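Of the protein chains in this complex, all but one are displayed in their positions.
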Amino acid sequence: MFQNNNLLRIEDLVLHFGTTRGAVQAVDKVNFDLDSNHAVVVLGESGCGKSSLAKAILRLLPRNVVSYSGHVYLDGNDIMQLDEEEFRQNIRWASISMVPQAAMNALNPVIRVGDQVAEPAIVHLGVSKNDAVALVKKMFQHVGVPEDFITRYPFELSGGMRQRVAIAMALVTSPNLIILDEPTSALDVLTQASIFNVLKRLKSELGISFILITHDIATSSELADRVAVMYAGQIVEVSDAHRFFAEPLHPYSRMLMASVPRLRADTEPEFIIGQPPSLLNPPKGCRFADRCPRRFEKCSEEPPVANVDGIKVKCWLYTS
Amino acid sequence: MATETITATTGQAKREAFAHTTLGRVLRYSLVRLVTLGVTVVIGIYLTILIANMGGYVDTIMRNEIRDNTTQSILANPAFRSLTPEAREKLIQEKIALEEKRLGLDKPFISRSIKYLVNALTLNLGRAINMNSDSGSRQVRLILLERLPATLLLAGTADLILFFSSVFIALGLSRRYGSLLDKITIALSPTSSAPPWFYGIFLILIFAGILHVLPFGGLVDSPPPETSFGYGLSVLKHLILPASAIIISSFFLSVYNWRTFFLIYSSEDYVDMARAKGLPARDIERRYILRPTLPTIITNFALLVISLWTGFTITETVFLWPGLGRTLFQAIGLYDTPVIVGSTIVYAYMLGITVFLLDFVYALVDPRVKVGGGNQQ
Amino acid sequence: MTDKQRDVLLSIQDLHVWFELRRFGFGHAGYVKAVDGVTFDLHYGETIAIVGESGCGKSSLMKTILGLNKPTRGAIKFENLDVGTPEGEALRQYRAKIGYVQQDPFGALAPFMNVQRILEEPLIINGVKDPVERERRVRKVMEEVKLTPVDDFLHKFPHMLSGGQQQRVVIARAIILEPKLVVADEPVSMLDASVRVEILKLLRGLQEKYKLAVIYITHDLSTVRYFSERVFVMYAGNVVEKAPVGSLVHNPKHPYTVALKDATADPDANNALTYRELPPGEPPSLVKPPPGCRFHPRCPRRIENLCEVEEPYDIQADDHLVACWLYK
Partner (left out) sequence: MSALIKSTRDLLRYPSAIIGLLSIGALLAISAYALVTIPYSEATRLWRGGEDVWYQNPKYAPPAWMNFFSNEKQPVSFAVSSKEGGGMTKTVTVGEQNTSTILITYSFDYAYDKFPQELILYFKSSFQDKLPFVSVAWITPSGERIRIADLAVDRTQTFRISQDQKLQKRLKTEDVLPALFVEPKSESASPVKGTYQIEISAVTFEPDADVDVEFVMHGTLYGPAGTDQYRRDLMLPLLWGTPIALAFGLLAALGTSLLTMIIAAIGSWYGGWIDELIQRITEINLVLPFLAILIMVGTFYSRSIWVILGVTVLLSIFSGQIKTYRAVFMQSKVSPYIEAARAYGTTDRRIIFSYLIPRMIPLLIPALVSSVPTFVFLEASLAVLGLGDPVLPTWGKVIENAFADGALYRGLYYWVLEPAVLLMLTGLGFAMLGFALDRIFNPRLRDI
């Protein structure tokens, strides 16, 4: 099939869903890939479609979906071709698992957390209940949750502990890829940092790959090998982390980076004037053009993806 | 209040072992609820008594009746014919006073009401004034006990069928969101604005009046069949129409509400998460939709029972169903205070018991329910 | 930069804010000691930042200053007026003297009122009866927060505005009564990165123009240096360190402040390559806080037989006041 050592390759992924006022183009022809044991950060502001991207990969579609197409290759196989039951058995949690944004809402309030973590192992690995409990205890050790918490209910845990439980749940079937959807945005700085310590360890010790979806540029650098910047439903830049955090290319990425307040440098942060366009009816051409200080006539046409030394930028400035 | 700080404490709060077992928690909670509900039921029953006899309307009616009955019985009795009119009048007065004493009418209202309350709470419901049980007894308790099974039969049958059919049909519809069946249910849900007796009229009209396939009303054929099997069959035949009326009058709205409820709860984050985990649809439905909503489902079942308990008076009257509701109606028509208060008390008890059972089961299925507000979230 | 000559606007002495926990709805089950002995002065026109994690008591402290919570013990003086325990009308009037900018701008605006009504409410409540005068002031304040052209925004409802615009309305409402003190509770934490700076700059501009005193409450150390003169760090109901902003950021003294600084990331690809040094565990329960220094169970530099016994007090170390035995 696909002669490539990418773990995941996404091509022209589209997810539009309907509302009473029209179709929301939440994910609009997204392309990127991810190598094994790598982490890619999908960076974007609220409403840019980054959470929908996570749902589109795991095929967790809203009821009112209008169009859903493209290719998602996992280890070279196009998982978009699988039927619902195959997808459930072979992809969800078996190959790709996920850590949700707010673990409080993502945990069933009336089932003990240990049982919830064990569930995927019982379903996908076919292990017995006792083995599953042992596995859960091991996972809790990995993420730093005391073993005796397995009999607790979600409401009896602190926010940080819940998030750790959610990570343990994502790990329990030993998947190759974990999607992290804003895993720490509701947490305190110290908790955030310790969760990232856990994630780093999992990456180096277990060889897991991550897609980290976040709006927080500073913490995103804690895990990133690659960075994909999303704006108004599209990916505008895919770059290597070192080059991105040193100097991004796309005007939006640059301005976003400039807006970050820094603790250890004396630069004055700047902001971006204006607001992102509505996904109901995005402008033709470059979607950032309205706010871009470097726009020119060409920008009224849809920009192509330029390849600048391996960095992919969707911007007219970089087309030679 | 400072929810922020309280949240921080719960994560680390040390709990005693007993408090943390499900049984201990449920027992403690139930005990507290039992006490508060007991007080509630007492107040409720006392209010009922007050309403039944506030301002002494019933007393006046009872006095008049005593006067009439006594006068008539003495005038009609040949033994007293020979008496002079004065002596007869005196005798009448004595008899009236005796009778009033027997019925407790000579005591002040407050002490009478307290006495009534104590009797009521101990289910010592006294003697009926006018009504008889079928076996001829005047004991209110016997009259009501005789009627209770009929009400339970009708309520039980209708409640159970209505509840389970609508929950399961709704669950099916929520799976087939937007299908034709779903749309039909939505369109028909406003029909539930009419009460059971209203549909009863139409059912009687069609099945009894026009088609003559089912009886107009009553509990059993007259004369009742000899064999118990025949008797049961006859009751069943009589049950069909009233039970159908009750079910029809709530069915579509009930299905619609449940369906909407399940749809809302199936878009919770944890259900999405369960789907992401690749759990089979069956498990998701059972553990992630039904299980967390069980407290709500139970509450609604109890509320359904409560609303039906009290809503049966008219349905029973329309269908001539010899249950508690119809008894209450008949008693009011005859100004039979003990029976009125008696049936209202039985209702209050039944409602109280329903609420208590609800609380108990609620505590059992929802681990978040605790006594007191210390660390609720 | 702290100017000792400036007059004191707000003075807080040994403030305690405890919330009673109840069992069965009436039995006593202990206290949540949200604020447990906080002392500081705030001068006219001064900006201070209070930094801490959620549950450290900073919100309770703030709400007490706003008159929304009752202090359990201690004194609050505002413009030399004892406002520790006002009741009824006096309390209402006191509350109106302080501007309040909230964290969640959408939630902070009544969804059924338009911008004009939202901004008029404080004026109506505080006795501005003339509608013409009210509209004049509403327009003026909207100009101040750059909600322009004013006519475009006057009749909009909150859900029609972007997050940044909503927060401008909140700021406008906070300053429309011309307060001397504004309390800003994490005013940018729910906004997008590209908007945050804009709102912070707006606040700073207003502060400078009107010589406002501002209490800026945040969990994010990196925004502090763009806003405040002094920083207070709170942990488990206590202020553990008070220092001028530059000095605190570059040279934190309390082990907790150090941990906080270490945990705060700047965008840097090298972050991914190293593990961060962090204190173990989680903040303690405020119902039964640890004896001695509240940070001692997590502290890497704790002194045995001292930190878990004796409660530290404010100790002068350079231009810092640190509640830590290391600096004795």
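In order of appearance the chains are A, B and C, and numbering begins at 1 in each one.
We adopt the following convention: a contact is a pair of C-beta atoms (placed from the backbone, for glycine too) under 8 Å apart; a residue touches a chain by one contact, two chains touch by 3 or more.
Being a predicted model, the structure only gives us computed values, none of them experimental.
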Omitted-chain contact residue, chosen from B:Y29, B:W197 or B:Y288: B:W197
Candidates B:V118, B:L205, B:L236 or B:A281 - the one touching the absent chain: B:L205
For subunit C, residues in touch with the removed chain: 25, 66-68, 92-93, 95-96, 98, 100, 102-104, 107-112, 121-122, 125-126, 157, 170, 173, 177
Contacts of subunit B with the absent chain, listed as residue ranges: 3, 36-37, 40-41, 43-44, 47-48, 51-52, 55, 57-58, 177, 187, 189-195, 197-198, 201-202, 204-205, 208-209, 216, 260, 263-264, 303, 306, 309-311, 313-314, 317-318, 328-329, 332-333, 335, 340, 343-344, 347-348, 351-352, 355
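Note that in this section only the chains that are shown with their structure count from here on.
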For subunit B, residues contacting two or more additional chains: 7-8, 11-12
For subunit A, residues that touch 2 or more chains besides their own: 158, 161
Parts of subunit A lying in touch with subunit B, wherever the complex brings them together: 58, 60, 63, 88-89, 91-94, 97-98, 100, 102, 105-111, 119-120, 123-124, 153, 155-159, 161, 169
List of subunit B residues in touch with subunit A within their complex: 7-8, 10-12, 177, 267-270, 272-280, 283, 287-288, 291-292, 294, 365-368, 377
Subunit C to subunit A touching residues, read off their complex: 53-54, 162-164, 192-198, 200-201, 219-223, 225-226, 249, 259-269, 271-272, 275-276, 278-279, 282
